[in-house]
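A single protein chain has been omitted from the complex, and every remaining protein chain is retained in its original position.
Up next, subunit A:
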Amino acid sequence: MSTLVRDRAPVQTGLVSVRAPRKRLSRRTLLLAGAGVVWLVGFLFLHGTATLTLPASELTDLHRSLNQFNAWVASNRADNPVFQYVFTPLRAAVDAVANLFIGIFAASSTGLRLPEIGWLGTVALLSWIAFAVGNARVALLTAAVFVFFGLQGLFTEAAYTFALVLTAVLFTLALGIPLGVLAGVYGRVAKVITPVLDFMQTLPTFVYLAPLALIFLIGPASAVIATVIYAAPPVIRLTAHGIRCIPENTREASDSLGTTGWQRLVTLQLPLARRTIVMGINQSTMAALSMVTIAALIAAPGLGQVVIRALQSLDVGTAVNAGLSIVLLAIVLDRVTTAASRRAEPGANRKRRISRRMRYIVLAVSLLVVLAIVQLSRTMLWAAAFPKDLNIGPAIVSGVSSASEWLQTNLFIFTVSFREAVTNGILNPFQSLLTETPFYVLVAVIVVAAFALGGWKLAAVTASCLAVIIYLGLWSDAMVTLAGTLVATAVVMVLGVIFGVAMGRSNKMDQLMRPMLDAGQTMPAFVYLVPFLGLFGATRFTAIIAGIIYAAPVAIKITADGIAAISPTVMEAAVSSGSTPWQVITKVQLPMARQSLALAANQGLIYVLAMVVVGALVGAGGLGYDVVAGFVQSSLFGKGLAAGLAIVFLGILLDRMTQAAAANPVRKVPSAKSPAH
């Protein structure tokens, strides 16, 4: 999901660019080259010493003490005031809202477990809401997709998922918008909150799933709270961003009229930031939806359950059928919230075809029809439960199953030799370079590189991240994870450049690719793990492929946007001076989209890192495996927690280093006229 919406202050480059470029470059290059030499020498001569390996079943004292958390919660649940006055009421509130929506859309608590407003009522009501906040097109889409859920034989599951996502989004907004406003108005709040948000987004969800289930018990409440933790950061960041970005002169004009802070917020800042806030809602909704399969691990009902169960019995067809529903739900939610944000745009009213009055009349009339339909589906069984004989689900399931069977049978030889070549040729040497170099050599190398890229400050941040990872006792596993992450990111960048350039240069290509990219981002990874297992086996390579599928879309999109944003006059000038398409790409477009490429690499890395845990389910090992093991084995709980933290610190380290590298390029290139992001 596009959860890592960041709006950091632009990195200060002024200071560096004052110096003579040639001198600066040579010093940095020297430092980086020196670090490389130290690394190679350290690897060759101290090979295999001080590697800090820890076998999968062994623990450090830190891990053992973290294990106590479990017992502590169990013994304190009854009488600790934190539980009595905070956690238990919170759980009750979340549960109440979740059960309300589940009752309305999915299944009431009565014997037949039919939804209160029936499937027909649900379709009608949701389409009407889509029409009210968006337009007729998204309303039609909503109706079509929800009917299709029924045809897939998954209406109830989809309705459960929708109810839980709705609950999570409501709580996310109730928490996120006020926090975002605070962070937008007060810079100090933003400073405190930003690292917390980074933490919330990089900590693998598996890590806090088990503790949450322990504190909030199994059921919808824990699932919703886990989802809120994951989905809140985008709306907080974007709300704050929207409020902060209001033009200075508009603000001054308003201040000169003597408005108070509150008046300014309500009459100026919130209305002007409305579009950005709705974009935040969109991002948070997408993030919430991506938690569906993970939340199913703590018994959240819905489509996620179908996917997980299908994975357990290796039933690719069923998994794809349910995964398709998730993708479609994501498309509907995305289109509806996007349409809502267009409507929220200042001046959007003027472009309407029908008058506002006319629209209200249409809305009112259609509402009456909707209410009649709702009443109908409350009384007639055929409108309450989706007819079972209208079911194309089995056809989808068997079609996909035989396709995946065919692929696995016929491609196996190629895929295995490809896997062996990549693993033996690239991954294994690179991983042993990381895992078998003594840790002190590698720490020194990384810190020097950080210094070369970003000065003392970055070196200090990097050193402390590495120190934490060593303290957590998981150095070697972290290096295994780092190796896989870097290889995957390299591939992601290659794909990003190839497809990004193609999309940036051709509108047709863009339209062709977008839906596939959206599907790649929203299809739960659990769905495609099984066919990949068939093709590539339980190996690190399979995990890398899973990471690439998840991360490549974002890199491609960012690159395409960067290429498309280059001003047409520059392109025309290049073409008219006789450049071949290849020259235009390499000499004009790629250099000018440099900032986009850097951003794509940064986001690609973070996204790959987000898949580390899922990759561990198919043989990635490393930190991801420790996290999964901590989730399922109580004796490894502490180690799993430590591994989750190690992933966070690895993420911070990679993020800061790539940002610094992007801010000060090693090679001198023509400066980009248009800021890409």
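Descriptive notes on the structure:
Following the convention adopted for this analysis, contacts are C-beta pairs under 8 Å (C-beta built on N, C-alpha and C of every residue); 3 or more make two chains touch, one makes a residue touch a chain; residues count from 1.
As a working rule, contacts and distances are computed from a predicted model.
One subunit of the complex is not drawn; among "ABC transporter substrate-binding protein", "Hydrogenase maturation factor", "AtuA-like ferredoxin-fold domain-containing protein" or "MotA/TolQ/ExbB proton channel", its UniProt record names it "ABC transporter substrate-binding protein". In the complete assembly, the contact with the undisplayed chain comes from A:N428, out of A:N428, A:S464 or A:N507.
When the whole complex is considered, the residue among A:V530, A:L605 or A:L623 that touches the unshown chain is A:V530.
Of the candidate positions A:V374, A:L597 or A:L623, contact with the unshown chain belongs to A:V374. Checked against the hidden chain, the listed residues A:T49, A:T267 or A:S567 yield one contact partner: A:T267.
Of the listed positions A:L297, A:I396, A:L466 or A:A483, the one in contact with the omitted chain in the full complex is A:L297.
Against the chain not displayed here, subunit A makes contact via residues 55-57, 70-71, 74, 77, 104, 108, 110-112, 114, 116-117, 125, 128-129, 132-133, 210, 213-214, 217-219, 266-267, 271, 274, 296-299, 305, 308-309, 311-314, 343, 346, 349, 356, 360, 363-364, 367, 370-371, 374-375, 378-381, 384, 408-409, 412, 416, 419-420, 423-424, 427-428, 529-530, 533-534, 537-541, 616-621, 624-625, 628-629, 631-636.
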